[in-house]
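Other chains of the complex are left out, but the ones given are in their true place.
In this document, chain identifiers A and B correspond to the written order of the chains, with residue numbering beginning at 1 in each.
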């Protein structure tokens, strides 16, 4: 199901989208190092349908100034959890990765197929109170109902008084704001959340994106954190979101990132701190890119919450980096609690219904 | 009472103060984008007495190099809480907003009108051990006593060895350090804390400043977080301080800020992350400015701690943005727990005795 969602949102990221010099993005373009979007094609992901550059380049969606409309379904999963999806019957936890480029507008029609009033609240982008997703702002959806939320984005610009208005780019997220309590505590607990990335013209695109949501003591609402797989040398984007009531420290073995907007240094003069562990609290979100196995090679690289009791309770998963032959070099997983694999290939793509790993 | 405190501390922010090229601030001046302090006049605040530019421009306070003296009163409120104020009988929680400009010195005489030994400890600025506010450094005040604390500030400069000494500018705060325990746990719990802003020559001044203090599960020592009101387009400064024993994530709907010293991007090359949610732990403080309703319009914009159980317990308030007619566009608050308003004007200025909203 991941591929379907990818299809819908991925197409906006054509080469053309990221080489645009549309007026609205001009200021931003001048400050971001220009990077050819050679990673635009998601075709390299194992289970993703082939999309040629021609195919994506032919789209007009994804240009600053565009208005796109998608439908999002809030659904009840067989196990009683709630989730968002881009097609009926295909909801996932976390919900689909939604990508925008600064300057775009997204109209999202939420179809509420659950039996409770639900909503869609978003972080980071521009929306009027009618798209707030709160009961007090009359922007929630009764069971069986539908409602259009409008998310707008903008590039960095200067205000008349000379101050800078920041652009919308960032690793953001969306979630319910009404199930259970007026803060959506029940909706979030049961799975109504997902990632949003707003990119800036010129941003480096990843080959794959993995989303990790720490939601109390679960990861992507799983008792045992999911595993992710990439090929040695692939450009992998991690999006980390926290929900619930607890604080966590996200850590990944053998890889590091810059503690700034993109997780990538902007240039030789970018003095951002480089880290491999970061405190993250409820509703915070950040993202970064790594080159899988860069300088450290293929193998099993743990990622986990570094709060000791949390990792011991299952908030630890694997980032498998495969070698040229597609194998994860030979180590046994027998000793790793909660990872019942015995082979060495490590291709434990999470196929559990209702759970997406956002691998593209 | 807010206006009184404003009177005392506001006067230093004349246009002259921010166009100064005093030697001590010269280095700083060259690195901060020069901004005309057109927002200097606090007269736009609803309940604030008119202060013309002439009136403030005539002051000499607020220049780098100046020494000012104020009196601060530690008092017991009718409900048993403790608070700081600039006049007897007018203490507030949080205490008065104190503003300085880099290079200034502030001598604060603390008059202890409570029945316990109290003190004044400050973050961020320069003070000798005699102004530490701790028992071990003999800088506490017995009931009925008075004691002068001296806070100095300085502009960024270079050390003889070529390293940079940072300036004092920042969103800081002050609090008791002796009531209850030698760390002031009892004083903080009962309300002895307040905000301090040290500005840099050239900093953009806000039209209004609101202070939010997460103190365990209370906000400004209130079980229900207070509401704030601004006009569409006003430049609003938020100061967020945390105290006590818990960690929180401050979030505001529909508005964002840069995660740097001022919350404002310094220029098109400032790559600070833009956020709308931030982890904040005990004694941390940060501040930022937003243009009320920018790109999102007037209305009811929630701010809250995003730890779900905290917001559900009352750590959520309203940021009302009024339209050209002074109204908050029409939504009912009936569904919002803890907000008993039924009208649409939304002008719920918190008038509870002993609680200040720091609106200027």
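Here, a residue touches a chain if its C-beta (ideal position, glycine included) is under 8 Å from a C-beta of that chain, and two chains touch if they have at least 3 such contacts.
Keep in mind the model is a prediction, meaning the values are calculated, not measured.
Just want to confirm the stoichiometry: 2 copies shown, so how many copies does the whole thing hold?
Spelled out: 2 chains shown, and the full complex contains 3 copies.
The rule is short, and it goes like this: only the chains that are shown with their structure count from here on.
How many degrees of rotation bring the Cα atoms of chain A onto the matching Cα atoms of chain B, given to the nearest 5?
The C-alpha superposition of chain A onto chain B needs 120 degrees.
Take the average of all CA coordinates in chain A, do the same for chain B, and state the distance between these two points in whole angstrom.
That pair's centroid distance is 35 Å.
Mind listing the chain B positions that touch chain A in their complex?
33, 35, 38, 204, 247-249, 251, 253-254, 256-258, 264-279, 291, 294-297, 299-302, 304, 306-312, 316, 329, 331-333, 335-337, 339
Would you tell me which residues of chain A are touching chain B in their complex?
27, 30-31, 121, 123-124, 126-129, 132, 134-138, 152, 154, 156, 158-159, 161-170, 181-185, 188-189, 243-245, 247, 259-261, 266, 270, 272, 279-286
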